[in-house]
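One structure coming up, written as structure tokens, with questions to follow.
On to chain A.
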Amino acid sequence: MNILVPLKPILDPAGMIVNRKAGRVFVNRENYMTNPADKRALEAALRIKDEAGAGVIVAAFGPDRSADSLLEARAMGADRAILIDIPSPDETVSVHALAALCHHLGQVDLVIVGDSALDTGASIGPRLAEALDFAFLGGAVQCSVEGNAARIIRRGDSRGRPDRASARPAPAATAHEADLPAVVAVTREGAQPRYPHGGNIITAYRDANAIESLSPADLGLSDSDLQPVAIERGQSFPPEREFGKQASLDDIASVIGHR
Partner candidate 1 sequence: MDFSLTDEQNMFRDLFRDFAEKEVAKLAEHIDRSEEPPLDLFRKAAAQGFFGAPIPEAYGGVGIDWQSYCMLAEELSKHCLSTAITIGLHTSLAALSILDAGSEEQKQNYLPSMAAAEMIGAFALTEPDAGSDPGSMSTLAEKIGDGYRLNGTKSWVSNGGIAGVFVVFAATDPKARHKGLTAFIVEKDTPGLTLGYREPTMGLRGLDIRTMYFEDCIVPEANRLGAENGGWPIILRAFDRVRLTLAAVSLGAAEASLALGVTFAAERKQFGTQIAHKQAIQNYVADAAVDIEALRGLVRHAAWLADTGQDFGRAASMAKYFGARAAQNIANKMLQTHGGYGFSDEYAISRYYRDVRALRVLGGTDEIQRYVVARAAFEEKGIRIQP
Partner candidate 2 sequence: MNYDLPPEYTALRRMMREFCEEEIKPAAKRIDHSGQVPREMLQRLGELGFLGVPFPRQYGGMGAGEIGYCILMEELNRASPSVATIVGAHIGIGVMSLYLDGSKTLQDKYMPDLCSGKKICAFALTEPNAGSDAAAIQMRATLEGDSYFLDGQKMWITNGPIADVINVLALTDPALGARGGATVFAVEREWEGYSTGKPERKMGLHGSPTSLLNFDNVRVPKENIVGQLGLGFVTFMKTLDIGRVSLGAATLGGAQAALEACVRWARTRSQFGRQIAHMQSVQFIVADMAAEIEALRALVYRTAWLVDTGRPFIKEAGMCKLLGSETASRCIDRAVQIHGALGLSRDFPLERAFRDARISEIFEGTNEIQRIVIASELMQEVGVRLRP
């Protein structure tokens, strides 16, 4: 069984300051890290590998900034790392390229993705499932493979959002299953990623073949597949949220009376 995990390097938010007045984000330290949800997706894949045995393949877009994410994944236990030579693709292009990669690799039974990117908020899971015609399971905090099915645990909303029909609080956790092949999206509440053994870091970085490179042509992608759909026009901030009002006892009483 093969599991593909796409990884996205993002700017480390610890090195940034958001200045609303100036309407800008200031980058004090340009540091990249693997998108946290993606890293949890990788951990989920590695746990399946540990328990059931599987080949774990990680992929990222490059050429810049992705090497660290890929090599770190190799050190953590990924079997192959693939750098797709498309610099900063948008969501649509990413989905095209990842779908093409699955076809190129053949026999990808499971794709585990992070459920959203910390920087853009983008979420490629459902679209990738659609493009591949795989089943989709989102919101996973745990993922396993049982027989020919992917099984996930989804945690209920911690605030216990009421189920509208029955007006009962949602249960704490639910299990969901889908037949393979499938795409699973893991949230940031997924299992804590492991620390790689230091020796594996050294080995991965010193291995000239640790990362395989694939061009769009290798994947059979045409120019039109590489056309971004989204265009960045500029940046702005959402309006500042207003403070709530502190309700007085009378206010509350009147609301209750109203009911």
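Candidate selection criterion: all candidates are chains of the complex that A comes from, given by their letters.
One rule holds in what follows: a residue touches a chain if its C-beta (ideal position, glycine included) is under 8 Å from a C-beta of that chain, and two chains touch if they have at least 3 such contacts; residues count from 1.
None of the values given here were measured: they were computed from a predicted structure.
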Given options 1 or 2, the chain of this complex that touches chain A: 2
Residues of chain A defined as touching candidate 2 within the complex: 67-68, 71-72, 75, 195-199, 201-206
